[in-house]
Structures are given as structure tokens and as C-alpha cells.
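Every protein chain but one is kept in place in this view of the complex.
For reference, chains read A and B in written order, and residue numbers begin at 1 within each chain.
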Amino acid sequence: MAETTWHRQHIISLESFTPAEYETVIQTAESFRQVLSRRTKKVPALQGQVVTNLFFEPSTRTRSSFELAAKRLSADILNFAPGTSSLSKGETILDTAKTYLAMGTDLMVIRHQQAGVPLAIARELARLGAAVGVLNAGDGQHAHPSQALLDLFTLCTVLDAEAPSIHLLKGKKIVIVGDILHSRVARSNLWSLTACGASVHLVAPPTLLPAQFALPFQTAIAGSDQPRQVHLHATLPPALEGADFVMALRLQHERMTQHLLPSLREYHQQFGITRDRLAVCQPQVKLLHPGPTNRGVEISSDVMDDPALSLVSQQVTSGVAVRMALLYLMGTYHAA
Amino acid sequence: MAETTWHRQHIISLESFTPAEYETVIQTAESFRQVLSRRTKKVPALQGQVVTNLFFEPSTRTRSSFELAAKRLSADILNFAPGTSSLSKGETILDTAKTYLAMGTDLMVIRHQQAGVPLAIARELARLGAAVGVLNAGDGQHAHPSQALLDLFTLCTVLDAEAPSIHLLKGKKIVIVGDILHSRVARSNLWSLTACGASVHLVAPPTLLPAQFALPFQTAIAGSDQPRQVHLHATLPPALEGADFVMALRLQHERMTQHLLPSLREYHQQFGITRDRLAVCQPQVKLLHPGPTNRGVEISSDVMDDPALSLVSQQVTSGVAVRMALLYLMGTYHAA
Partner (left out) sequence: MAETTWHRQHIISLESFTPAEYETVIQTAESFRQVLSRRTKKVPALQGQVVTNLFFEPSTRTRSSFELAAKRLSADILNFAPGTSSLSKGETILDTAKTYLAMGTDLMVIRHQQAGVPLAIARELARLGAAVGVLNAGDGQHAHPSQALLDLFTLCTVLDAEAPSIHLLKGKKIVIVGDILHSRVARSNLWSLTACGASVHLVAPPTLLPAQFALPFQTAIAGSDQPRQVHLHATLPPALEGADFVMALRLQHERMTQHLLPSLREYHQQFGITRDRLAVCQPQVKLLHPGPTNRGVEISSDVMDDPALSLVSQQVTSGVAVRMALLYLMGTYHAA
């Protein structure tokens, strides 16, 4: 592991990430990807450190990914299980976090159904002078930075497997389609992809993509005076025209009951990714999806299963390397 | 650990296991049993490897046994928890398995309430060219190979604690009593016990043991031209006559509501194992039960608690050694 400078105690949102920071994450993840290709996939970087998963919103996939990342850094892991927790006994979320801090937690990975909880916990712990780092693993519709960073790493490694770098993204056309309005994945990807110079095209029915949605992103890239490139579309064909990458978002079933969407079948007809629709993209176009997927809704099954098109499995694999990188970088801050 | 040749990537069923393969499992388990008798009970065999428990059907006992086996081989473990999983979000079982594969799983231990799921997953992963090994930890009424192999190891060590071997089983009379029809434990034990030369006697009320049940087992032992010896009984006394071992199966309460059984009390009167009933067996007769037991239904409490009669605890202890052996052997295939 090369020496790296890292200046963030917490990773809550990507809004203020600079291109240099993204590049540090990508290069650190790349070195862990090489570790993971060895038969013995462990490094002692966080030996004796405690990583606590505070998942107030249940998740198997993301929790497992963080758990494996922490194990491969030789950390000890505590899992907070909401079902059997003190929360039902009236304890506040901040008191739960403080309890795990007092036990000796060094890094806290937090998921909560409400936006702002990881930040509130990070602030409270900072107020107490705690050296712990907080990593947002998804909060409401706000942010999911580790997902966007693993997407970024996946794109970089696809563009150049030998020398992945954010510079490869410059000028690429990336389409994000689906329930943009309610998606923390879309928001975090907007910050990272635009900061790396990609042109991001959002597509959704108007109920899921109001015109004012893009306003917060019409700002300069952090640490630069370059504008971010974001474009909105109400239909799929013009968005897909010449696209380098297409990211389909997961459709929450409850959107239908909220009358924001017609039926799943109609959604698929208008916004589902099929082989035919991808014909107008670049020849090397690839598809991403944060998972879990509703086959036949967001993506047709044959696109999902075509290794020449789908990056879904690669995203999961990238997830472990990127989360190792984030825990490692936060650990170096902590130790400094 | 002696060098062993092992040719199976997956362990789904015992149907095609040869006597030589059973002997390899027994000898490997025996060497791990010696490891487990030391104060420090770990070996580095699977250091850095990931064993994922995909238990779609909940289980504490079997999952703990696999978890401990994996830990003692120094593997990292991921547990998939069905309650809080992506399945409720509409993801398919195959996609769940592929997600854990993409995270870096080397060995997958799978339990599912439906027969055929572990095989379907193994086939799909093979189609993708994955080097992962799949171990069936119980699928519907089909198979539970690790249970049958730990039963086999228990019998071999009882017959000769110093030099356990499948050859000791030749000509032994082994009775299996209970809900044969719905039992994956019975089916897997039928393949293994008959292949090792034992004579297996099945006993159950006719609703739980139809005449055609034994047909699939009226075949030659795999890798040999010897027939398998299976006998059916409708009442307990003739089956127990001269028996060397008696295995009682767990009675599922739902069998009563399906009108396949009279009351629990009547079941115990006709098919429950008591000290009196065992009088017609061999003097050294021993009792097995896969657990968890319904005391006073399948077995009387005093038989269950008599260390001279009951092998129930020894089966649990054997389970850890045998599961270490299976994970180890699959790991050697993987590495080869």
C-alpha cells in the first residue's frame, strides 16, 4: 500500500469530494483489488480495530460487503441488529451510537431510513471528542457514497483494467434511468460522475424527475471552477443516443401505490433496458445496476445475464475492494 | 493432513458417492477430530477463503456447526439472513447466490426448503465458470449429505475409536424409524449406509413409508456391482430384532394436521424408542437422532439421556469434524 494522504474523518456525502480525492479512492481500491486476486486475501491493516455496522435499515447485501471488507483488513466486527435492539426499549439513536463508541468502536458504518442520521451521529461523536470515523452506508434519499464510489471504480476498471483512473471518464456519456427522485444512489453518483468529467443524463417519468431536481448539481466541481454536466430527459431514446454507460436504478414497489407510476409492465415498456433499446448507444456500451434487480422491470433478463453488457457482478466485486479502501483511508486518518 | 485426492467440486447428494469417497471423508474427519481434541483447535487450511452460509430455510444448529467448522479452518464467514434479505425485495435466489459469488465466496453452504435449489445454484455458477464449491446443507425432502456423513463417521468411531473405517459397517443392521417419506436425512443415510455394506431397515406407518419408497435404492452401489440392502417394515419389533444401531427421525408436527399420523401419544406407543423395545436388539445397540428431538415422542427421555445408549451428543461433535473435512476437501479441489 503506497503512502496516501487522506483528510476526511467521516464519509457522509460526496458533494465536497474533489477529483484528487476520487483518484485516491480509485488507486487505493485498485491496490486492494490486487490483494483480492491472491489466494490469501487478507491484510493486517486494521488488526485489533473495531468496525461496527449500525444498520438501522436492514440490508444483507451492503452489510455483507462491508463485513467482508472489514474482515479482509483483519478488523473485528460488531453488527447492530435493529430487530432485537435497545431502540425498541426507547433508547435514542445517538445513545445507541455512543454505546458502541464506548465499547471501543474505531469505525462506524451507518445505514438509516432517514436522511441525516449518519451526519447527526458524526457531529455528536465529534462533539464528544471521539476519534471514531463515520461512514454513511445509505441514509434515506440523501446519499450512498460507497455505492457511487464502487460504481466509479467499476467504470474506471472497465475503461482500462491495467491503469484505472478517473481521467478516463472525461467526456463519457452516462445515463441514469429510473426513480431518480427517491434515489440516494442517483444523487451520490451525480456528485462523483460529474466531478470526474462525465456528462450525466437523467431519464425518468416527470413524477420521478421534477425539473428542479438538477438545481443542486448546477454548481462547480469541488476544488475547481469547472461546471458539472447534467441533462434531463423524459423519454429513453434521446438519452441513450451515443451513451457509453447506462445505469438502471432499482424500482421500489411502493412507488406504484403512491400513484407515481403506472404498472410495472408499462414502466418496463417505457423505461426498461432491453437489447433493442441499447442499439443507439456506443457499441461498447455497458449496463450498471446497484441491485437487487427486478428482472423484467428495470432490465430485461437477457441484458442482465449477458457478460458483454452487464457490469452487475463486477459492481459487487468492486464493492469489497472500494469498501476496503474507504475503511483503510479512514483508518489512516484516525491513526494520524 | 495427509495428501488426499478429491474429485468433487460440489456435494449435493450422496447418490453417486463410492465407498472410496466415503472412506476419504471418514479419514479426513478423523484427522480433524484429533485437531479438535487439542487445546488450540484451529488449522490454517482455509485462511483468507470465504465460506458463505446461504440458509434460506432458517437453522441454528446446522448453521452453527458449519460456522464453527469454517472458523476452525481459519476461513472468513458470511451469513445470509433470509429475514432481512433482498429476497423480500424481489431478487431471485440465483441472483442472491451470484451476488455472494461476486463478493468473493469460495465455498457456499446452502439450505433451502425446496428440493433442487443447491443443484440449480451449482449449475448456474458452473455455467458462469465460477470456481466456487456448493455444499447442500439440506434441500426440501431431497438430501442432507453432511448429516448422513456425520452419522456415518459417528458409527465408524463407535465401532473402532482408534481406527474408524467404513469397512466396520459391513453386515451391520441399522434401523431407521419415523417419518421416512418426508426425510432428507433418511434418504441421504440410505445412500451412504448401504454403500458401506450395512443392511438398512426402514420402519414407519404406511402413510409415511409407501411401498415404492425403496425403489430408487434398489440399485447397485456406485462404483461397484453390489446391490444395496434395504428392507421395509410397518411395525417396530421385527425391525429392531438383532439391530446394531437405531436411528430415530424427527417428527414434524405438521404431519398430524395433514392426517398422516394419529396423535403424538399413539405415535410414541407404536414407534417411539424405549428401553424395553431395545431389548431385542444387539446388546451393544446404540441410538442416533439428527436432532432436535421431541423427547417422549421419538425417543423416551431416559434412552436419550443414557450415555451407554445415546449417540446424540457424539453426532453433534462429529458434525464439526465432518464439516471441516468436507470444506477442506472441497477446498483442495478448488485449489487444484
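By our rule, a contact is a pair of C-beta atoms (placed from the backbone, for glycine too) under 8 Å apart; a residue touches a chain by one contact, two chains touch by 3 or more.
All of these numbers come straight from a predicted model, not from anything done at the bench.
Engineer: May I ask which residue of B:27, B:99, B:229 or B:314 touches the chain that does not appear here?
Structural biologist: Per the contact definition at the top, the residue touching the missing chain is B:314.
Engineer: Could you tell which one of A:10, A:33, A:72 or A:98 touches the chain left off the display?
Structural biologist: Once the missing chain is taken into account, the touching residue is A:98.
Engineer: Using the touch rule from the top, list residues of chain B that touch the missing partner.
Structural biologist: 36, 38-42, 58-61, 64-65, 67-68, 71-72, 83, 250, 253, 291-295, 313-317, 319-320
Engineer: When the complex is taken as a whole, what residues of chain A touch the one chain not shown?
Structural biologist: The list for chain A reads 47-50, 76, 78, 80-81, 83-86, 89-92, 95-96, 98-104, 335.
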